[in-house]
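Heads up, one of the protein chains got dropped from this complex, but the rest are sitting where they should.
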Amino acid sequence: MGDDRHTDSSSRLSELGRRLDEARGAERKGRPQGSQRGAALGFGFRIAVDLVAAVIVGFGIGYFLDWLLGTSPWLLLLFIPLGVAAGILNVIRSATEEERRRRQQDTPDDPSE
Amino acid sequence: MEAEAAKLIGAGIACIALGGAGIGIGHIFGNYLSGALRNPAAAGGQFANLLLGFALAEATGLFGLVVALIILFVF
Partner (left out) sequence: MASVRAQTADDAAHLPAEAAEGGLHIDPMHQFEVFPLIPIRLGGIDASFTNASLWMVIAVAVISLLLLAPAKKLVPTRLQLIGELAYEFCFNMVRDVVGENGRPFFPFIFTLFLFILAANMLGMVPYSFTVTSHIIVTFALALFVFIGVTILGFVRHGAGFLRFFVPAGVPVVLLPLLVVIEVISYLTRPISLSVRLFANMMAGHTMLKVFGAFVVGLGVLGGWAPLAFMVAFTGLEILVAFLQAYVFAVLTCIYLNDALNMSH
């Protein structure tokens, strides 16, 4: 982090590396299950909010354009299903990417990846 | 009953459809999970069907939400 004195002997650097690995390992051993469950929880909430947000945005755009152009309710009727479609598209994209990432994690020794 | 109150009650009743969406989505994911636990190797292949089922179940529920929004903001 800005400390560029490479004149230190290699033993001090390896000592630093050992201590960092120890600290990092201790932290990771503390909650291996917790962080995995936490990541899954975060992902689930992420896509749930994505779906709801897309419906809200579709409704908002439709309502705003209706108010602007005075064509109530047709633009609203048009944009709500588009918002629903966009939300489902988002969820499908996120879920597919997460599945691909998880598959890659499960088989990290695949040379073709 | 005045129109405003009827609108609000109608929108509330229309949102009951989302309960069906919740049941449908839970059902399909639960079945996917129980199948994946029995046969993990085949689970990846059916992922696309899982997403398709989820989208259709969700869409059916969201029709109810659309009706609720129309009742609230159009009439």
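Chains here go by letter, A and B, matching the order in which they are written, and residues are numbered from 1 within each.
In this text, contacts are C-beta pairs under 8 Å (C-beta built on N, C-alpha and C of every residue); 3 or more make two chains touch, one makes a residue touch a chain.
Just so it is clear, the structure is predicted and the values come from calculations on it, not from any experiment.
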Partners of the unshown chain among those that are drawn: A
Positions on subunit A contacted by the hidden chain, ascending: 1-3, 5, 8, 12, 15-16, 19-20, 23-24, 27, 34, 38-39, 41-42, 45-46, 49-50, 52-54, 56-58, 61, 79, 82-83, 85-87, 89-90
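Keep this in mind: only the chains that are shown with their structure count from here on.
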Centre-of-Cα separation between subunit B and subunit A, whole angstrom: 23
Residues of subunit A that touch subunit B when the two form their complex: 51, 55, 59, 63, 72-73, 76-77, 80-81, 84, 88, 91-92, 95-96, 99, 103
Sites on subunit B touched by subunit A in the complex: 44, 47, 51, 54-55, 58-59, 62, 65-66, 69-70, 73-74
